[in-house]
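I am attaching a structure below and will ask some questions about it afterwards.
Yeah, one chain of the complex is gone here, protein chain that is, but the others are all in their spots.
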Amino acid sequence: MKAIELSDFSLDGLRLVERPDPSPGQGQIVLRMRAASLNYRDLVITGGRYATFPLPVVAISDGVGEVVATGAGVRRFSVGDRVSPIYVTNWLDGALPADNMRRLGGPVDGVLAEYMVMSEEAAVRVPSHLSDVEAATLPVAGVTAWHSLFSLGSVQPGQTVLVQGTGGVSLFALLFARAAGAEVIVTSGSHEKLARAKALGAHHAINYREVPDWDRRVLEITRGRGADHVVDVAGGEELSRSINAASVGGAVYFIGFVRGPSSTISLLSSMRKAVRLQGVAVGHRASFEALVRAMELHAIHPVVYRVFPVSALREGLGYLEKGDHFGKVALSLDDFDAFRGSK
Amino acid sequence: MKAIELSDFSLDGLRLVERPDPSPGQGQIVLRMRAASLNYRDLVITGGRYATFPLPVVAISDGVGEVVATGAGVRRFSVGDRVSPIYVTNWLDGALPADNMRRLGGPVDGVLAEYMVMSEEAAVRVPSHLSDVEAATLPVAGVTAWHSLFSLGSVQPGQTVLVQGTGGVSLFALLFARAAGAEVIVTSGSHEKLARAKALGAHHAINYREVPDWDRRVLEITRGRGADHVVDVAGGEELSRSINAASVGGAVYFIGFVRGPSSTISLLSSMRKAVRLQGVAVGHRASFEALVRAMELHAIHPVVYRVFPVSALREGLGYLEKGDHFGKVALSLDDFDAFRGSK
Amino acid sequence: MKAIELSDFSLDGLRLVERPDPSPGQGQIVLRMRAASLNYRDLVITGGRYATFPLPVVAISDGVGEVVATGAGVRRFSVGDRVSPIYVTNWLDGALPADNMRRLGGPVDGVLAEYMVMSEEAAVRVPSHLSDVEAATLPVAGVTAWHSLFSLGSVQPGQTVLVQGTGGVSLFALLFARAAGAEVIVTSGSHEKLARAKALGAHHAINYREVPDWDRRVLEITRGRGADHVVDVAGGEELSRSINAASVGGAVYFIGFVRGPSSTISLLSSMRKAVRLQGVAVGHRASFEALVRAMELHAIHPVVYRVFPVSALREGLGYLEKGDHFGKVALSLDDFDAFRGSK
Partner (left out) sequence: MKAIELSDFSLDGLRLVERPDPSPGQGQIVLRMRAASLNYRDLVITGGRYATFPLPVVAISDGVGEVVATGAGVRRFSVGDRVSPIYVTNWLDGALPADNMRRLGGPVDGVLAEYMVMSEEAAVRVPSHLSDVEAATLPVAGVTAWHSLFSLGSVQPGQTVLVQGTGGVSLFALLFARAAGAEVIVTSGSHEKLARAKALGAHHAINYREVPDWDRRVLEITRGRGADHVVDVAGGEELSRSINAASVGGAVYFIGFVRGPSSTISLLSSMRKAVRLQGVAVGHRASFEALVRAMELHAIHPVVYRVFPVSALREGLGYLEKGDHFGKVALSLDDFDAFRGSK
């Protein structure tokens, strides 16, 4: 079969290879892969800014495929089911395991291959109303948003959820918070993106270029209460504003760090408001399965910004790098051979 | 001022009396009462089937009034605010206090009076979009439903909530579960009521007269998963069906016992599914305040079945006894004097 | 290799067989089994009172062995490690999975074999200070007690834990509750057993033969508060007393049903005190691992009542049936051949 491996930690390290076709062992399933999606982490890895791990590995963590073979004893899936492999392959439920580095796209082989084999326990049936490309956006971005709001946090109707930006995780958080009956505030530097976020259901939109002290604006909107849940993808020195914008007893989820990987925070503010600052490491299979039920019940569709053929993988990563996307950048996994000549 | 007291544990024990007008002490507020609503508990008390307590007490636990005076140091409310006293007067948040018998309508004076005085801590501002009569339905029925689903439980989008019947608590549970993005199943013995429940947002309706093994029907609807949350108001021997209808790891909330105050349950089923059976004792002020935010955000209106003048109190209790209501039976508190001749 | 299978649901259905020696697949480990222990469930299964499942299966759920071979990719264990297989083989953490019937000793092959093969994820390193026989008592009885008190509940120093009886789970609950700084009350029908329970750390002992209304005695001991946590192994009509003995907001864990598999409970009491009745289905791997850390830190030893050679399996089950044991009945797995002639 064809696959795209990362052979060194650079964009040029991505290369088309031939690998043996997998066959299912006891309790295993084999997927014919259909679509994939890109995450900031994929950029960090190909940029060599992630912890290193042995190479080569099949690239990219998020994908969806169709079950084409099942090993003995498999009972969760049948041939023909459409499923996604889970990102941390041994995290089914509960607390993040201490041994949590079995992550797809490195160090464990990822999804950019014609076929993938895995334990049936490490896969989830995807929502039936989604296209392959839509379904491929769920494993990291969708699950991170869900896990933050409903497994680490517990969003209730009438609570306020503040979502920073309009990238993949942020728009999932917007959609899920709405489904849960929350009041949603979105920040962005673009009026056009804010308008689209409102069209997706956000109650309030703040342009942080015009309102640099957007934390104060959140307090105004909430009549001084602050946001019960803050989905922080900015990091950097903006994190202080997230803490300011949080309610007494509120939570700030660390999801990303596009403004910088470290932050200076005020302990005094955090203590006075008894705020909880929660690091988020994607999420478990149980979050993924709960997300599927909610998306199906509410017919929620992910926001797909652009779909590239797998051969345009590097171009897709480039879009992500620019940071101009609204939602997810995805790949269709049809024509691996075309990758050959790509640069 | 005028008030209606319970002087002995019977319907005839309700009588119109004159009491001194209250004035606010430090940290206290005085309300001019506007409306009240009736609960099954009021029936149980006037029927002498509740634990006894010293009489007389001002009758009925749920009401709404307008702040007409504030004592020194009051900061939660101003004159003109419309508020409800909370039912367990010293339960603000967290676990039910061991000392939890300070309950309105007995042993503590209730709401059927022209004026009421209380600590500002023991009152909650009611939603501004509700009429007085609508707001008066919240303190016990609304809070019980909210507390079950969001303080004891934690309903998430895509989960299934099973609601028994169409009384006050049940319809609140229906409305709140919908607001939280859950899939709602309602049971009733009346097609007409089921149709109305669906109009309010229920996804599925089961007529238990036609489908006595409604637990199996719940399992079919949920494709074998069962309901994540079961709001049980029936009690009696129906409780076993609630356990059968619950999902693995699901919760059954004991709210009422219209089919009987004791139940025979299967320990084996409860253990196999790791079901949680949770007694519910109304709820705390924090649940009430969260409910207010949710109702305002979603413009939710309680279902008021009938409104009686306070003079027709006994007739209202009679309606409740019949069990034929759909939603809440309420009272307007305008003309206490008319009660005099009533029987 | 030798193994003892259950070939039909009766004591006589237990028979010695020859099975092929297992070898480890990817991610799997092979154990040389050393010891086992017996649970009430084993009796229920051999008595045909459990749900049926396909036969034959290797009998008995709880055991300990030494890793003698590891498959490719195994990272949790090395040859020589002493580990126990977990009881519900796919329950690692979090909520009980809906698909939870992969249980050892039926339907999944159990521990009475010279060798056992399993996923490395489905095993836990046992405490180093325990003998093989002691370690073999943990997977069901130890984990059930731990999971109840620390995963479903959350015992704190100064809380009161009521433990019924002196069987396997109960004595583990006693030991773990003590380690957590709780006040422990034990009930039993035997003065001698109560004396031994006090020697193990129980603060209070109640002989239910002399004090049939032991629930009132619990309220006296706790000055009216009741027990925060009740470990109920009796079931049957004694369950009502457990509810009476629980504190406001307390929890009753359904662990067993030696007095009967169904109970009549008062909904009114459960509601008034907001008691939680929690079905317990053993526990997950994370509970097992937490238990190991606690037992090692505190050098806790399980209470082993009697050790039989595997050939005396039926005699061991008979001891359990009599219900006269204090702690666990265990088996050493040395001489399978001797089983041949046993009856």
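For this structure, a couple of remarks:
Each chain carries a letter (A, B and C) given by its place in the written order, and its residues are counted from 1.
One rule holds for everything that comes next: contacts are C-beta pairs under 8 Å (C-beta built on N, C-alpha and C of every residue); 3 or more make two chains touch, one makes a residue touch a chain.
None of the values given here were measured: they were computed from a predicted structure.
Interface note: of C:Gly47, C:Gly73, C:Gly158 or C:Gly189, the residue touching the hidden chain in the full complex is C:Gly158.
Per the touch definition above, the residue from A:Val280, A:Leu313 or A:Leu333 contacting the chain not shown is A:Val280.
Residue in contact with the omitted chain (choice from A:Ala199, A:Leu267 or A:Ala299): A:Leu267.
When the whole complex is considered, the residue among B:Val17, B:Leu92 or B:Val258 that touches the unshown chain is B:Leu92.
In the full complex, chain A makes contact with the omitted chain through residues 95-98, 100, 225, 235, 239, 247-249, 254-255, 257, 261-281.
In the full complex, chain C touches the hidden chain at residues 150, 154, 156-159, 176, 179-181, 183, 290-298.
For chain B, the residues touching the chain absent from view are 25-26, 75-76, 90, 92-95, 97, 99, 121, 284, 286.
Convention: only the chains that are shown with their structure count from here on.
The centroid of the Cα atoms in chain B and the matching centroid in chain C are 41 Å apart. Residues of chain B in contact with two or more other chains: none.
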